[in-house]
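The full complex has more chains than appear here; those shown keep their coordinates.
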């Protein structure tokens, strides 16, 4: 059996999205900046996609900028808010310790350019509070950036409450909604969001398309300079097929959100229950306030990569917090921020489901995982020490 | 999976010499759980010939940590201690048809585990050895530089 359970990494393109893309390759292939009909037909498609994102986010079309993905949208959001802050002499930014690297590395770059960054600690359940944000605010704070839902542990942050705190303080609020968009309702007005990033390939849209929402009046700075596309704020011929696919996917995801949530939540909870029944296994992040498809556990005494490889041998595509492939020896910064000790953080497993997953697949996962965990524990000198009492169990 | 060679995957999927030796003559353990890799190697030595007659390992770590442990045990089994001490991480990597750059440290750990087991045997039997057999500092960053 093949089980793709890595939908937080990327998703398959949906039929709907693909159908929206196909006509743009060989029929409506004009450049939307061109004056002629083939170009203007492409421009109309682009405008329709923009309208759709605007409508679904409760924004206006002029507030929507298309980018090459979530990372670029994150970069541009932070740089724009920072530039605006700098002009007012405000160079303090608040974010959290478990943001995606697209945020954390941009913040590091901004620190080198003279900004001060406060990264909020992550409470054990993986949900930061509006109170933490309020307490960190300074008179020179220009931006708060808190992700909508965490990409590893799936915990959902109190975005509306944080938005209210920021609005009250007159500080811009950005949220990296890459994991949330298409999965959780987002209303930028109701939640008082000023800047928001999303990425199409996380909700069955194509890779290479992102959206930056920026509230009217917030000037964007260019990350990419050149032509006058996107009102001069993002140069480069627009990826029309990708953008059309993204819009179609987003529309469908929003339309069926409640249905998907109702379908996924019990599957997720069954998986969590089954996995945490394995001894010395712990769920990472709050059991309820999490994305409907996210399961993330730590198994003590084993290491994530070998678990993934053995799962792959059984047809299961999953991921681990461990950044093994990136050449770093460090375990996930998210799990460390959550307070997991290094040795525990190494043994994490993320299963991220989507509506394409079946109940049979969940049963299969629950059948193979305990076996594999036992097998690896039997080979592990750490497990040996834990079981023989030479090391205390941490979970 | 394309990340690893067929050889690595074979040793990962069917690791040779996994387990403990209850009556080991030398036990070496290197790495630490914080860094995500621990290898423990058990050797049985024939004191007459100085030959490693049996070897087993336990490893906590990634696919290549398991595969390099397995390959290292194969390479030293039945060999005299002097030869085992000459096992380089490079030889392990070559025997596995290569490792991705970011995984080379695993082969260093395997080399260190063998040396640690031999050292333990020497210590237990009060056999003197030189500086070149000094222990790995056990800190992953130390092993970060390229050995192969």
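Read from first to last, the chains carry the letters A and B; within each, the first residue is number 1.
The rule is short, and it goes like this: a residue touches a chain if its C-beta (ideal position, glycine included) is under 8 Å from a C-beta of that chain, and two chains touch if they have at least 3 such contacts.
Quick caveat: nothing in here was measured; it's all calculated off a predicted structure.
A.B. asks: In the full structure file, how many copies does each labelled chain have?
C.D. replies: The total chain composition of this structure file is A x2, B x2.
Note that in this section only the chains that are shown with their structure count from here on.
A.B. asks: Could you work out how far the Cα centre of chain A sits from that of chain B, in whole Å?
C.D. replies: Each chain's C-alpha centroid was found; their separation is 39 Å.
A.B. asks: Could you list, by residue number, the parts of chain A that touch chain B in their complex?
C.D. replies: Result: residues 301-306, 309-310, 312-313, 322, 324-329, 331, 341-343, 346, 379-384 of chain A touch chain B.
A.B. asks: For a test of understanding, state which residues of chain B touch chain A in their complex under the given definition.
C.D. replies: 1, 3, 9, 12-13, 15, 18, 20, 29, 33-40, 58-63, 65-66, 101-102, 105, 140, 144
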